[in-house]
Every structure is written in C-alpha cells, then in structure tokens.
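I'd like to ask some things about the structure below.
The complex appears here minus one protein chain, its other protein chains still in place.
Think of it as A and B in the order they're written, each chain with its own count starting at 1.
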C-alpha cells in the first residue's frame, strides 16, 4: 500500500479528532461559558490553526485548509460532533482518540516540514515550521481561551515529540534518504515516542527561578 | 444612487465607530490601566484587525488597510476621538453608534467574502473569511486585552448575524445573482437581523457540560 494513502487517512482523522477534542475542551472550560460559536470556533482553531499558522509563515499562497475544502468540512464535522455529543467520553473511545492524536502529532510535524522545504526554506526553519504545524492549533486554542499555551508549561512531552519527529525527518532528507522512507520513519518515531511518553508518564520539568 | 457609494460611507463610518468603541472600551477596562499607546492601539486593532486577518489569510498582497491609507487615517481619527472625549456617551449617541455598528457588521461580512472570492477562494472559505472580517477586529482586541473573544461566549448573536449575512451573499452569488443585488441583500439581512436580535434580546445559550 502507498504509505501516502495511509498518511492521508491519518491526516483527516487527526483533523477530525483535534476538532472534536477542541470542541469538547471548550464545553468543559471552567472559566468561560462558550456558546455554539465558541465551541465550533475553538474546534476549528484546534484542528486547522497549526497548518494555517505554518502557511502564513511560509507565505506561499493561501492556507491549504482554505484551498482544499475537505479540511474545512472535516473540521466542521469534528467540531459539530464535539458540540452535539452529550455523552461522557468513555475509556475505550478515549484510548482511540489518544492513538489518533499520537499518530497525527508525528504526521503534522513531518507534513509541516515537508511543506516548508517544498516552498524553498532550509532545514532549520522547516523543523520549526513542522513543530508549529503540530502544536500551533492547540496553542492558538489555548490563547483564545485566555491561557498560555499548554506546550509551554511543565507537563507532558508534546512539543518535544513533535520536534524529534521533524528532526528525524529533516536529518534523513539531508542524508538524501528517499522522501517516502524519511516520512514513514519520521511519522513512526513521533507516534512511538508519544506512546512511550504516555505509557511511562515522562514529564518535562519546570525551569522556573522565582 | 450607486449602492457601492453608500457601502463606502458605511465602511469608513464602521471603521471610525469601531476604532472609537475600541478606544472607549480600553479606557473603561476594569483590569488594566491602558495609556495612550494602549487606547490608540486597541482602537486600531478593533477597527482594522478583522480586515487585516482576512488579508493575511487570503495571501493576496499587503492588507487593504496598509495600501489604502484612508483606512489608517479613519481609524486614527476614531481612536483619537475615543481617547480625547471625556463625556459619558449619552443614550442618543449610543443609539447612533449601535446603528452604524449594525450596518457595518453586515457590510464587513459581505466585503470580506467578496474579497476572498475575488482572490479565487471557493464559497466555504469565503464565508469563513467574511465572518473573520466582521468579528476579527473585536476578537483580536479581546485577546490583546487578556480575555477570550466575546463572540465565543454566550450572549449576543453577533457572529451568527455575520455568518447569516455572508451566507446569504455567497448563496445568491452561487445562484448567479448580480453582484450588486447580492451585496445589497446580504448587507441588508445582516443589518436587519442585528437590529432584531438587539430589539428582542435574542441570546445564544451556553454549550457547557461541566
């Protein structure tokens, strides 16, 4: 099977799950009473914000999410599901969501770096833009919810996993490894590392010097 | 009379009123003591932030507000008026401001969708960019004032009115209705619907599941 077909599935599943998760998080917010606009809006931002930030920074035409309408439709469906479902997300569904999110984390990092390199940027910016794609949506959601991006605070290794995935991909490409292979290894590294960090509760430490 | 001449008047009045309102809101802020830079800055952002966000997302040249200097001058005048006037805004002036704001809401939504379609984007992104134009300035102001965008919280139907205006316009255009007619109907729908929501105190409900 062509791995890019698998990637495409992970991509849209990732967008759906991020929109769903963003909408649910908005409904659970302790400080603000978000309405339908807020829930859908924060779902959209969670799902598409990272890629849109990347495309603004690359300055190579309108954001992919506005050109390929399937992204908007997928995000809309995910956010609407998050708005409608009144059930408590049970443990089994939670596990599935976590798996999709872990796979999407690596994929978004690799896809972001790929897009930056295709637009002519060099390795270091490409790496940063991969990271931006992976964590930008959630961070923008956090800012729009009146808090600091969660990836900046001590806790789960999320941005670091994305950085590793993008770095592995970029290094393999620098070593002239075939694009398909480099992509698969990068996405796979991100996925496995994310599962490991969850399984073993690896956490980042505070860097405070108060 | 050419309706686009009327639209141009509403456009600049809308920018003026948004800058004025943003500056007054900054001076009334309960949590922060904004200075002249903050008041003028938040006035500018309220007035021009929506259009600038739209133009960044469209990626079709520098923001209109930086190319047509009349927008900057109008926003500056509005923000300066908000900075200087020490009077309590009385009920009659309040009513006028509200009418201008209602007319501008529909116009910004339609103008944003128009600009997105002219840049080659399809209906769904155009609709979202119309909404962004209408509510982006106020939302950016809210974020820069350390809160979540008011359009996301339960309360007045603001984003929904903008969405309706943009949707009506986009649908009429899809049905090949003449641009002038579609614009007039879209702006008119937005204006009337906004007045209705104010008159009858229509509110959105919280979607919280805490």
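FYI, contacts are C-beta pairs under 8 Å (C-beta built on N, C-alpha and C of every residue); 3 or more make two chains touch, one makes a residue touch a chain.
Fair warning: this is a prediction, and the values are worked out from it, not measured in the lab.
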item	value
Sole contact to the chain not displayed, among B:42, B:102, B:135 or B:165	B:42
Absent-chain interface as seen on subunit B, which is shown	26-30, 32-39, 41-42, 52, 55-56, 59, 61-63, 66-67, 69, 72-73, 83, 86, 143-146
Subunit A residues that touch the omitted chain in the full complex	56-60, 119, 121-122, 124-125, 128-129, 139, 143, 146-149, 151-155, 159-160, 204-210
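Here is the rule we use: only the chains that are shown with their structure count from here on.
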item	value
Rounded Å distance, subunit A centre to subunit B centre (Cα mean)	30
